[in-house]
Structure formats: C-alpha cells, structure tokens
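All protein chains but one are shown at their positions in the complex.
In order of appearance the chains are A, B, C, D and E, and numbering begins at 1 in each one.
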Amino acid sequence: MKTVVTFGELMLRLAPNGYLRFVQADSLEATYGGGEANVAVSLSNFGLDARFVTKLPTNEIGQAAVNSLRKYGVDTSNVVRGGARLGVYYLEKGASQRPSKVIYDRAYSSIALAEPKDFDWDKIFKDAEWFHFTGITPALGGGVADICLEACKKAMEKGIKVSFDLNYRKNLWSTEKAQEVITKLTPYIDVCIANEEDAEQVFGIKAGNTDVAGGKINHEGYKEVAEKLVRQYGFKMTATTLRESISASDNNWSAMLYDGKEFYFSKKYNVHIVDRVGGGDSFGAGLIYSQLNSYTPQASIEFAAAASCLKHTIEGDFNLMSVAEVKALAAGDSSGRVQR
Amino acid sequence: MKTVVTFGELMLRLAPNGYLRFVQADSLEATYGGGEANVAVSLSNFGLDARFVTKLPTNEIGQAAVNSLRKYGVDTSNVVRGGARLGVYYLEKGASQRPSKVIYDRAYSSIALAEPKDFDWDKIFKDAEWFHFTGITPALGGGVADICLEACKKAMEKGIKVSFDLNYRKNLWSTEKAQEVITKLTPYIDVCIANEEDAEQVFGIKAGNTDVAGGKINHEGYKEVAEKLVRQYGFKMTATTLRESISASDNNWSAMLYDGKEFYFSKKYNVHIVDRVGGGDSFGAGLIYSQLNSYTPQASIEFAAAASCLKHTIEGDFNLMSVAEVKALAAGDSSGRVQR
Amino acid sequence: MKTVVTFGELMLRLAPNGYLRFVQADSLEATYGGGEANVAVSLSNFGLDARFVTKLPTNEIGQAAVNSLRKYGVDTSNVVRGGARLGVYYLEKGASQRPSKVIYDRAYSSIALAEPKDFDWDKIFKDAEWFHFTGITPALGGGVADICLEACKKAMEKGIKVSFDLNYRKNLWSTEKAQEVITKLTPYIDVCIANEEDAEQVFGIKAGNTDVAGGKINHEGYKEVAEKLVRQYGFKMTATTLRESISASDNNWSAMLYDGKEFYFSKKYNVHIVDRVGGGDSFGAGLIYSQLNSYTPQASIEFAAAASCLKHTIEGDFNLMSVAEVKALAAGDSSGRVQR
Amino acid sequence: MKTVVTFGELMLRLAPNGYLRFVQADSLEATYGGGEANVAVSLSNFGLDARFVTKLPTNEIGQAAVNSLRKYGVDTSNVVRGGARLGVYYLEKGASQRPSKVIYDRAYSSIALAEPKDFDWDKIFKDAEWFHFTGITPALGGGVADICLEACKKAMEKGIKVSFDLNYRKNLWSTEKAQEVITKLTPYIDVCIANEEDAEQVFGIKAGNTDVAGGKINHEGYKEVAEKLVRQYGFKMTATTLRESISASDNNWSAMLYDGKEFYFSKKYNVHIVDRVGGGDSFGAGLIYSQLNSYTPQASIEFAAAASCLKHTIEGDFNLMSVAEVKALAAGDSSGRVQR
Amino acid sequence: MKTVVTFGELMLRLAPNGYLRFVQADSLEATYGGGEANVAVSLSNFGLDARFVTKLPTNEIGQAAVNSLRKYGVDTSNVVRGGARLGVYYLEKGASQRPSKVIYDRAYSSIALAEPKDFDWDKIFKDAEWFHFTGITPALGGGVADICLEACKKAMEKGIKVSFDLNYRKNLWSTEKAQEVITKLTPYIDVCIANEEDAEQVFGIKAGNTDVAGGKINHEGYKEVAEKLVRQYGFKMTATTLRESISASDNNWSAMLYDGKEFYFSKKYNVHIVDRVGGGDSFGAGLIYSQLNSYTPQASIEFAAAASCLKHTIEGDFNLMSVAEVKALAAGDSSGRVQR
Partner (left out) sequence: MKTVVTFGELMLRLAPNGYLRFVQADSLEATYGGGEANVAVSLSNFGLDARFVTKLPTNEIGQAAVNSLRKYGVDTSNVVRGGARLGVYYLEKGASQRPSKVIYDRAYSSIALAEPKDFDWDKIFKDAEWFHFTGITPALGGGVADICLEACKKAMEKGIKVSFDLNYRKNLWSTEKAQEVITKLTPYIDVCIANEEDAEQVFGIKAGNTDVAGGKINHEGYKEVAEKLVRQYGFKMTATTLRESISASDNNWSAMLYDGKEFYFSKKYNVHIVDRVGGGDSFGAGLIYSQLNSYTPQASIEFAAAASCLKHTIEGDFNLMSVAEVKALAAGDSSGRVQR
C-alpha cells in the first residue's frame, strides 16, 4: 500500500445543527477537520496508507481528535501529544443568499506553538511516497514554518513527492509574510494547487478578468495563472478547482490540471450543496490518489473533480467516498439513482 | 368503505439522520416500510379500509412494526405472528451527485420463511374488492411464491381485482427465476405496474432507446412496452411512472396509463426530493384508489402521479397525504403556498 | 438609538423537525413568533431600540415567550402579564409541491382578551419615533381593535410615524368586519404594506390580472393597487413584497415601494427556502429601518427586499440578520461564498 | 375479548427533554395523554378490547391524537371529530427536591364544549362489559357532566360495570361544584378509586392524620376513608394508591383495595422514577383488568400495584406493559436483571 | 428594584449529551456559564436588577454569550466588546463512581487580556447596592486583578457591599500568587464565601480533620475556619456550603453562615444530582438575595442552601429558580410532588 504523509493542524469543528445561526444554537455538532487531516482521511478511504502528523494536547479533547482520524484508518502514530489546546473553528452553514460563516479560534494551539524538535521526519517519512501540506500550516507561526521547510528538505532528500495547496488565509498572515515564507518552500514542491485568488495574494500572479463574486469562470485566465506558476516557480504540475458560486446552496464545480504542457479540464457539475467545507482538500486527495496511481492527466483531473464534487454532498470536513464511488461519477453516472 | 388487501414484507428501515453516510451515524431513524405495506398505509390515508397481510416475529420489534401500521389505521388483524426475525433495510440518503444506498438484511425473515398454511385467504379476503402485491413478494422464497399464487387464485374466484407491481429486484432472484414464477401469476392479474427496466428484466420486453441513467424519457418506448405487456399477458391495464433522475436531489416525475386502448400521460413535476423511497408504491396506491372510485383514465393517472409526486416530499416509506391534498395538486396548484 | 414600538400577539410556534408531517412528529421545535414581535426582533438585530407590547399569561410558558424576545435585546418592560393562555400555532414545513401548513390555536389568548385599560400608551410611547402593527392585531377581537385605535390616535398626537401591514387573515374575521375596523384606523397610518390579495380582501381594491397561485407577477397590477391605496386612503407610502411561488422550496422574491410619486422595484432574488414564515415581517422591519435612517426610496426598497430575502434562509419566525449582512446582499453579493 | 369503554379528554402533552425547565426548552416532546385514554391504552396493551370515546378537532393535530391511540390498538371508531381545539398540557419533569410542574391549557377544547347529542351510547356500549371515567371529565364543563350522567345511566341499564377515579382537580372546579355533580353520579358507580385527598375534597371524608407532604402513610386512615366511602355511597369496591413522596426522583408505592369486607394491601415498591404522570391511571387499568379476569382481591391489588409501579419507569402518559411483565413483578421479581 | 453588579468571566460551556464521555460525543450541548454570570442570572430570576460586567469578543460567539444572559433579564449594557476570544470549558458529566471532568480552554480570552481602562466603574456602579466577584476573576491575569482591586475600592467609596467567593483554582495560579493578590482585596470585602479547601489553599487556614474525599463533614472544623477568617481578615460575614460527596450522582448538601457572633446551619438535603456545576454560585446568589432583603441569619442560610440544593436539579450553570420555589423548599416541602 502506498504511503502518503500529510502535516498540518487538526481542529475541533463546532457547527449549529442544520441551518441554524450561531445565536440560535443550543447544541453544536462536534466533528474534527483541517486541510491536511482532511486529505489524509480521504486518502485512507481510497485505500492508501495515510499518515497524519500534528501536535495535539494530551487531554481528552485531543484524544477525541486522534480518534476521529483512527476511525477512518489514518495512521496517527506520529501525532505528537502536548501543548495547551486544540484549535477550534465555529462553522455556521449558509443557505441560498446567506453565506456560510467561519470563526476561527485557533491561536495558541498545540501545533501553532510546536517546535522543530517535536518531529522526527526520518521516522515520519519511513516508506512514504508522497508528502502533502497546505499554505495554512506555515501560516500558523514561525516554528511551524520552519518545520515545514525541514520536512520539505527531508522529503526531497528521500525522493518523496511534495504537493502543496496554496490556500491563502488572510486572517493568519499578510500577503507579504506569506510570499516571504512560501517562496522558501517552492523549490521543494512538485505539485501546486492554487486558485486564482491564492495565486494573486501570495505570488502576485493575476489572471485576466474573472469575477469571483459574480461566479463566472474565465478559462483563459486560469490557464494564464497556471502557466505563470509553472514558469516562475518550476512546479511540475499545477491544478485548480473552478468554483462558480451561484448561491450558498448551489455551485458549479469543475477543475483544471496543467502539467507544464497541456491544460486538462474536467466535466462541470451542478452541485446542490450539503457541506462545502473541505471541498478543496478532497480535490487535493483526488489528485494525489490519481497521480500516485499513474492516471492519465485527463483521468486524474476527472477523478479529482468527481471526488471533490461528491465531498459537497457529505457532512463534515472529511470526504467519505470510496474509489469505486468516485469512479462511477467520473465515468458519467450523476443521476443519483438509488443503489440497491 | 371499500376494502383493499395487500400482501408482502414489512421491514424495519434504519436510516442515518439527514444526509449522513452510514459510517457517520451514531443513531438511526427507525421507521417501517415495504412495498405492499406502503400501499396499505397510503390507501388508509385516502380513507379506504386497507388490510395488510404478512408474518412478523412475536417479539417487541415485530410488535413495533404492527403498531407502525395501526397508527395509520391499517387493519393488521390478519398479520400472522411467529418466525424468527423482522427483515431490516439500511437506507443512506443521497444528495446531488451522490446516490442513495440501500443495504438489505431481509433473508430468513418471518415472512420469507412463511408457509401457505399460515394464511387463510377466505378469511383475509372477506368483503375485499381489490388485492395488491409486488414482484418482491414472490421473490422472497419458494413458500411465499406459492402463497402469492394461492392468493391470486382465491382472489379471482371471489371476483376481487388484482394489481401487481413488477418491481424486479436483482438481489433477490435471477431474471430467469423471476420470469418462471411471475408467468404463473400473470393470468390472475388485472392491473400491471411496470417500468421499462422491470419489463425487460422479467419479461424480456425491451423498449426502443430510453437512456435510464441519463434521465431522458422516451414516450414512444414506454408505449411500446405497455402495448406488448397487454398483448402478451392479457392485463386489462398497465401503468408506469416516468422518472427522470437529474440528481439524487432533483427528479422529474410523471406517469403513463394504458387501458389497452389509449395512452394517458400525466402532468410532469419537477420534484425537489425529501425522500424518494416508496415513490412507486404511492403511485400504486393512487392508481388503486382512483380506479376503485371509477376515475376516468386521465383523472386516474393524474391522481396517481400527483400522489406519488407528493410522496417524494415526505420522510419515510409511507405516503401520508389525504385525497384532498392529492386532488389539489392534480388540479394544478403546485405553488407550495402556505395553507393557513 | 431610535425607538420603535410594535404591538400585537406573540405565540408559541410548534413545528415538527425538518420536513416531517404533523402525524409523524414525536417532538416539536418550540420557538415563538408573531407579526409585530418578529418586526421588533429584526429591528433590535439592526441595532434599534425595539419595544414590544402585548399581554402574556403569568405562567412559565408566558415567561419563556418573554425570554425569547429579551434574548435578542427587545425591550419587554411594557409586556403586560395576565390572562389565561398563550396563543399557539402549529407549523408543518412544506417541500417542493407540498405546501406548508399552519394550524392556529390562538383564540382566548391573553392578548385576544386584553382590554384598553391594560395598556398605558403615554408610557409605552415615551421617546418612540415609530409605531408598527399589522392587520392581525385588530382582528384578534373587539377589545384589541379598540386598543389599536387608541394607540394610533396617541401616536398621531405625539408625532410618531405609524406603519401598518394589512395582512388579512380569513380565519380571524370576515372581509366585511376587516374593512369596517381597518377603515377607522387608516387615517392614522403613514406607511401601508399590502399585497394584492390583502388590498382586494380588505379594501376591495383589485389589480388587473396577476395569477397568484400560478406564481406570475404583474408589475402593472401592483402599481395600480398601490396608486389606489394612496389615493383612497391617503397613505404617504405603500410597499409590497412580490412573491412568485415556484414551489414550497423555491420562490422568487422582490419588492416594490410607492411614495405617492414614483414606483421603485428592488432586485429579484431566487430563494431556496429554509423557512418562509416571517418573510413579510422581515420586509416590514427592513422598510422601517431604512426609512428611519432616511434611505433613498430605491435604497430603502433594496434594503427591505434583501432583508426579507435573507429571512427565508433562517429557521423560526425571527430575522436574525445584521445591517451589515443585509447591506452586503443589497449591494449585490449573493454568491453565498464562505465568510471567514 | 372483553370490551372496556373509557370516556374523557385526550390532550397533547408537551414536555421539555429530560430535566430541562420550561424556559430552557427549544423543543418539546409531543405525546398525548389523559386519564381515561391512558386507561384505554393500558388495557389494550393487556390484550383487552379498549374503546376510547372523546371529541377531537378535525385538523391534523386532532388526527395525530387519534393515531397515538390507534398505534396501541385502541378502538377509536367512536371518537367524534369536530370542535375548535385539542387541549394541551405542558409538563416539566422534576428531579430530587424540584417538583414536576404541570400547566394546563385545556379550556375551550372540543370535548369541553361537547354536547350530549354528540354521543350515541347505545352504539358506544355495544358488547361492552365495563365503563370507566374519572372525576376530571365531568369537571370539564356542564355539557360533559351531563354526558357522563347519561353514559352512567345507560351503563347501568345494560348491566355494564362502572368504575370511577375520583381525581379531584382544583383548577377545574370548586369542591362544592364537584360534590354537587359527582353525588349525582355515585349511584351508578360500582368501583371507586379515591385517595385521601380526593375523598376529603369531594366528599368531605377525612382520614385520621396522614401527612401527605411529609410522605408518610397511615394505613388506618386509609381504611377509615375506604369504609366511609362504601358506607355512604354504596360502592361495591374502593381502591387507592399509597404514594410516599420521598422526592421527585424517588417514591414508595403501594396500594389498597377494600371490597366492603376486607382490606387488601399490596407489596410496597421503592420506585426510582422515570415519569410518574399516569401512575394513577395505570393503577385503574390494572384494577379493571384483574377484576374483569376475576382475580382474587389480593391478586387484583398486587396486579394493579405492580402495573402502576412499572408505569413510573416509562416515558409518557401511557403504560406500555404487558400482562406477563406485570405478573412477573407482582410475583416478586423486582431485581431488574436483563431479560435476554 | 435593588441592583447587584457582578464581574468575571463568561465562558462557552460544551458538554456531551447525558452521560456520554468526551470521546463518544458527536454533538456538544452549548450553554454559557461562569461564576459571577451564574450569580447574576440567579439574582435576575429572583427579581433583582442584576448587572453583569465582562469583556467578550465582537464576533457572533461573543454575541451568543451576551444573549444567553439577556434571555434571563440580566443587564448586559456594561459588557465590553473586543479582544480575541471567548473562553471555553468542556464538561463531561460523571455518574455514580465516575467523577465529572472539566477541561478549561480559557487562556487568552477577551476578559483575561482586559485592561483597567476597559471599565468605567462609576458608570457601572450607578445605583448599585451590592458587588460580587469570585477568586477566579483576579486569577485570570494581572490586568484583571488590578481591575478587581479598582472595582473594590470604588465600591467601598460608594458604600456598596462587596461579597467574594474564594473559589481557589489551582490551574489558574499558585497558592502563593493567590494569597498575594487576594490579601490586597480582603480589606474591601464584607462577605466572604469560602469552603475549607479554599481557606487552606489561599489563606493557609486549616480546619481540624475533615476528610473531603471521604465525604464526611466536620462541623467543628468549619466553625474554626470561619472564625479564623473573620478574625484575621475582618469580614463581616462568612458562609460556606457543606458538600458530602457520596458519589457523582448523590450528594448531601447543607450550608453554614457565621456572622461573627453565631454559627447558623441550614437543613441538610440528600440531592440526586442532575447537574452540580454552578452549585456554589447559586449559593452565593441565595446569600446575596436574602441579605439584601434583610432575612434573619437562619432564614438567610436556609434560603441560600435551598436555592443551591435546587440548582443541582437544573441543567447548565444557571440557577433557574424563582424566590417562591426556593422558599417552598426552605419551608420544608421537599417531597417533589407534582405542582399542577
């Protein structure tokens, strides 16, 4: 079984039931999530050996976070225990014209205050073929950025492929700081996932004239961004999801892959949304899985797009789809007929 | 009050809340359902005297199943108690591109192991005007197929109309076995409900070129199938629902009736689905009700289509609509405005 | 902070979970609502000082009703306690072709049996700038109609603006009785909210040829009604929401304002409905807020339309949106993208 | 199967979950209950043919009330439909030193406003052997008291036994009014269930020195009351439950029967309470069942005491125990060991 | 209405349903609580004007916290908004031999990082008669300790009575630090609530030989501690609750008051626990209420003990009892009989 390592933060996600607003909630659904953990769970559901690395407090809340990953078969033996707290994020699910709302309470978490000595990358990377992390992780704090760099170097040293999901979060750092830190990491990155906004914020790469709020997609702009990313930073591959936000309830969803030579666009799905958080992560997992299994570029982007389309129909951060289910959709059956 | 008898299996239906996947569920909604029981409940809600016949275990789970029917006024005095277990089916509700999933755990149930001597059809059919069952029932096992045949013969003897919903289930039997068993039953059947797939699987009757997965409907193909069914098996009437699966969340829904002379098509509804299980059964109930009340063919198919359209908006297997509510939709008010 | 007084009934609202029908419910969501209370809560959420006036029983159920308003900052110090019971309304949420259903059990409530001496309008109107009530309130009974008239007179005396939402309810009174009572109130009313049906039922003012059940909107008809209302009753302003009911799940929603000179139409929203009860009240609150803050007529109707569009995405009677959130939608961002 | 008729009010019971207070509840458990309906359900669970008579509104809430009885097999074919509303009672469950709280909202209900012509007692009493009602029913209003008297006369005429549970409710009527009305009914009553408080309030019969609030039981006082009841009113049998309230969580529970000759005391149970509402009604049902089946007086009071002891362990008004389960406890197994 | 000001932290309380352990919880009950907020809510339920002072973040989670107090009528107009986060505490309810577990995640909260300039005590104390806080508040951090001191001085200046609940929390500070900070506050404190453990940890005052874990109470030891507290720190009154922990499900509960002259012991209650968090705070509120209303010392300690006994039967931190309910228990009715 191929082994993928992901590294980042795992948070407690607290969400009111259904479409209740925060002020209406007497009870909060408690699940766990975070970019790289989401990728690990999805890969484990695809049958890979997924190893998630983070630091979590030693209390029972930290244990519950560990258990949420073990349940889906993720290898948590490299999770370091210690530090003060588990990061929390509050999620209010939007509907129709009312947007979803996320409130982060992640400062001072165990992972944000972690130090390089907490992690032994030689041990962590044993038998691994792929390493994945997102732009959120180095943004957590200086120590974590250093850990990312160390991990990247070690990965290169061991011939492990590295994928990186740009995922710029303005609440965590400035574009200047992001650019400074991430530019140090790019030399080690093979596959970069970045949408237009991320590319602009972090690298100052600007596409033509896509109107994100308006929900229109400009294929040429995306191609332009992808080409610039590859040219300027030497990635072997870039990929992006193409989200057209019709409303909080309905999105169009497709994706593009650029292998430095050709552009590959997936089918487009009209998605009636159950839970869109983790959509990007499920795309990353689909891309990693299909690349590790040597799919053709077109098959790879179709698999990743179908996987992430399906994530939008699942509650929680985690994509709980099997390879067979993703393939069925990628192969064209989107009728939703009952499977008996 | 007109009396209708239905015969088949009643199962415990276990479904995760909302759109949770099976692996996420810590709690399962426990309701009861099964093709012929669903028809009985719908007819009782329409004001008819509905008598449901099955065999259920004597334990409290069997009792809860009985109670679920009594609650809606179904006459359960002919339910035989005994045998080992209540069949179970697990239902995971799909959304958008993710299909619903049904896992059956119905083997060895009390009804599947029932014997002809368990049922006294003279008593059961007292004062009855209509008898209904589906293709699932004879598929449960050899004894049950024999019971069906006996019931059919007795119904004919007593001048009771017989309707039959083909409902081929590949998990229960092969097409060969189905054809063998069902062909013995057809001489006793007045009204046959069958969609294209069923007709092809059981009778080898194939329509032109409808693409079921693609969700497109081919009226000519349906007519062709209906005509062949009547010609070959001598049914007095055939009817079918016409489902266009846009996704697990949205379907188009209409229906066709063929009285051996003319084809009658209902209005088409764009349904935003709450729960589509039991949609076909609610159609059968609508057809039986409208036929028993001597509706014109067009009015009959409109009533049956509207009834089953509305079922898609109701949680659980049972169609909990009154005649007045169905008529309001059949008469054209689909605006969903608040009724005060 | 500007102060608005609203007067009317507050009821316990009992609704099955999700899309369950009444007969399926083992548990009922218990919230509170009523036209004028809904307006007060929305205004309080907009940052105004909202004062709600009613009469509630002294028992714990009455107290829970009070608390439901205090929670959102509404001033309940003028709520009179006494009388026999809290009115109740049962709400079954519709979906797709199945309409929502409301069953009222409000007769003999504390407010319906209230007497003029229960309320001291000099004290109630202290520092107030606006008074709002709906046509439901005088319909509750003779004493309450008298109280409304007394309040209107006192408001005029004090130079307080009066808005009135026609809201004709056929279960509460006949059109004759409504016309008789309301015509006594009109001289004191500055702003009248009335849709076509209300105008026809209460004032016999009939628009051209809008087909309400069919969900089509006839702008000219609405203009005609508005003009007649202003001409015949001397309102300074009339406004109406324009609902196109596609189904119980999807509506188009916009609004019109007429200031006696020009007609102003808002943008139109395609709303995927979470809960449409209180939609009209949230429109009223949006109108009052924007008028009190001297918005231009176009900005005012856009604000009111956006506010009430958003109400459709919120569970319960109350509109729990901030001014900033309403403005963001009015300004054009309806993409529903996640706010982090 | 022996047939028992009971007549009274069926209400919607609304209770916060668990031990929440009313002001904390966002959701209310919705079940149905009422003295005589509770008796009917318990008797149906004991295997008798129980026929419940009342008047309920024609709306869906009334229908849900009917369904709650049909579910347990109660014959509801004599329930009259019409009138304005279903009575409601709100129940807050107490714990330890905090008492349970009941708020009634039952005035103006369909049954309270019913008239003698609504009920055809000849039809209702067909094949019946026993008639049961409580002191709450004539207290509902003048018309209902008349209906009770008519029913009692008809019962005597037909040789049907009549049992009556005194159940004085101070919120419904004065002791004077109660005495006046009930004294007209006593000549028709065979079995009277009355505790000390009831006997004192309604008949002015006072026992020695039992301290109810203190939870102490005075056997001699109970005997004295029973003897006086029989002597003064000619009942063939009186019975009473003996509750010692240690706290809202723990009660001691036993019962006494007096057949005009001897006093029979049941075993005493230390009950850890799940839900004590309906405890008295379950005792009545136990008494009726055991009398109808000709138990010895000691066996009868043991059965009734055990039945009502078990009711305290069941949520809701209804006693959902079988004869076998009651007998097992009456026979002495109170160890609560798991039944596999 | 008498006005009481309380100052401290308000936290989000997250608790698994019922008796689930943290690792089992998929959903967390979300309520709000904190020592001084709990006192404010209880006093507001007693009919006093309770003013709560704290600092809360400006986001929706902070707003939900504000709303949780407004609901019960607490004056929140002096709550400062700003800072980073709302403190959180996780609560796992114990049962029988399994203890309850609390995990705090309160560091870096808005109030912990508040500064003296955030609060204007002249405005806050307008018309106030009493000021209350606990030992947890100065423990939150240096700035908060300074704020406490400033508030105490201002209270003395204005002739406002000050009560202080020692409440030593070892997770927040050392005994040395606690003693250093609290000794500066004692000169301003009139009423000190302190149990033996607190007194020993903070003041080094040690009682004879009470065995806390063993659940035995030593009256003489408590008297000794109370006398030393008054003698050494000049409090006008000290009070303490006397908890005997039989198990997580059952406690004995009573209290003692020392007015510098006499010792007053309350009745002792055997409490079957629903939720014991906030028990001490409800005692403080009972003491403040009874003192403000000039109860005799014995009546005062009986009221406070009964109030806090009842708190153990209520879910959440807040004591939701009225004065009448507390008085009924203090007067001796602990039978828990249903109140109709």
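In this section, a residue touches a chain if its C-beta (ideal position, glycine included) is under 8 Å from a C-beta of that chain, and two chains touch if they have at least 3 such contacts.
These numbers were taken from a predicted model, which means no experiment stands behind them.
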{"item": "Of E:21, E:184, E:219 or E:340, the one touching the omitted chain in the full complex", "value": "E:21"}
{"item": "In chain E, positions touching the absent partner", "value": "18-21, 23-24, 94-102, 104, 169-171, 212-215, 245-250, 276-277"}
{"item": "Residues of chain B (touch criterion as defined above) contacting the omitted chain", "value": "14, 17, 21-23, 25-31, 59-61, 63-64, 67, 84-86, 88, 90, 92, 101, 103, 105, 107-108"}
{"item": "Positions on chain A contacted by the hidden chain, ascending", "value": "67-68, 70-73"}
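By definition in this document, only the chains that are shown with their structure count from here on.
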{"item": "Numbering shared by both copies at the chain C-chain B contact, with half separating same from different", "value": "different"}
{"item": "Pair of chains joined by more contacts [C-beta pairs], A-C or C-E", "value": "A-C"}
{"item": "Residues of chain B whose C-beta touches two or more other chains", "value": "18, 71-72"}
